[in-house]
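Only one protein chain is missing; all other protein chains are in place.
Up next, subunit A:
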Amino acid sequence: MAEALGSSSAEMDLDRPNLEEYLPTDSIQDSPKNLHLRDLLDISPTLTEAAGAIVDDSFTRCFKSNPPEPWNWNIYLFPLWCLGVVVRYGILFPLRVAVLAIGWIVFFSAFFPVHFLLKGYPKWRRKLERKLVEMMCSVFVASWTGVVKYHGPRPSTRPHQVFVANHTSMIDFIILEQMTAFAVIMQKHPGWVGFIQKTILESVGCIWFNRTESKDRGVVGRKLREHVQGVDNNPLLIFPEGTCVNNHYTVMFKKGAFELGCAVCPIAIKYNKIFVDAFWNSKKQSFTMHLVRLMTSWAVVCDVWYLEPQYLRPGETPIEFAERVRDMISARAGLKKVPWDGYLKYFRPSPKHTERKQQIFAESILRRLERK
């Protein structure tokens, strides 16, 4: 009797592998254990994830301003540093403020007449305004002694192209603008920056958006497309990260710039922190304070690389295209990539992610319940 059972169970064993081929793989991976109280009480994996995020997370790291190492800590270097402070704050700073003030005066006294008197000659007006803006940006760069090294072919003014760059501070725009008059897409700012946005930048072509308005995105997309088609428009400069990052990492690029059906020319910017950290931590200081900090340091040193124009490859989605360009820029500027959306600085993550985790857990419980 036992032998008969033995042989029949052997036959059953042969059957089992076939049965598994017909079962969906998910339930095979789940070990067929019954559900116990322990499984529901043990929340340690979830707690570990939460504690891990509290201790360190890859998103906050992107916005950490790393303070420079103090080098003035001994009796020989300290007086040198003191002398440096005196020179920087007492001599350089007033000089730079003076240069900036003179620059503004010259700019405004040329800009407004050109703007109003040449209304009838739009081509000339545009040309002159562009040159004036370029000049003003050079003055700005001089006011914080910007030492900028440009690599690669200079951007040319022709339609059907956009430029994308990684974003560290609003001075990125100034550094690039002094070479070529770009049109820009910017977040609406308050205060004197907003004033400049409304008056001067209008002349080079500007598109506004408001992060807090969700309907804005559709409108902005349309404006981008219109701009790119226009022959006389300045080439458009876009910062696809959508926010300032600390120049050690890049956050995910928004796909808006990559679905316009035109060439995307990547620009990589890397600041050398040797004299100053150019990261504008907008949560910690206003733009004015940021500029003052730049103007009281010795210099702002950076490298700008104009990279080869890229096109959407057949079969590539805009998001894949954006990631590919982000790879290029991160590799060139030596930045680490992080899989987060920059807007998480301002908004909470979508509940979709939490729901996914809940779904996985709920399904595993229900599966094991069915086994009974």
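Just so we're on the same page, a contact is a pair of C-beta atoms (placed from the backbone, for glycine too) under 8 Å apart; a residue touches a chain by one contact, two chains touch by 3 or more; residues count from 1.
Here, contacts and distances are computed from a predicted model.
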Which of "Centromere protein L", "Calcineurin subunit B-like", "DNA replication complex GINS protein PSF3" or "Exosome complex component RRP41" matches, in UniProt, the chain that is not displayed: "Calcineurin subunit B-like"
Contacting the left-out chain in the complete assembly, out of A:Ile196, A:Met289 or A:Ala362: A:Ala362
Per the touch definition above, residue among A:Gly52, A:Pro79 or A:Gly230 touching the missing chain: A:Gly52
Absent chain, residues of subunit A that touch it: 35-44, 46-60, 64, 283-284, 340, 344-345, 348-349, 351, 353-355, 357-359, 361-363, 365-366, 369
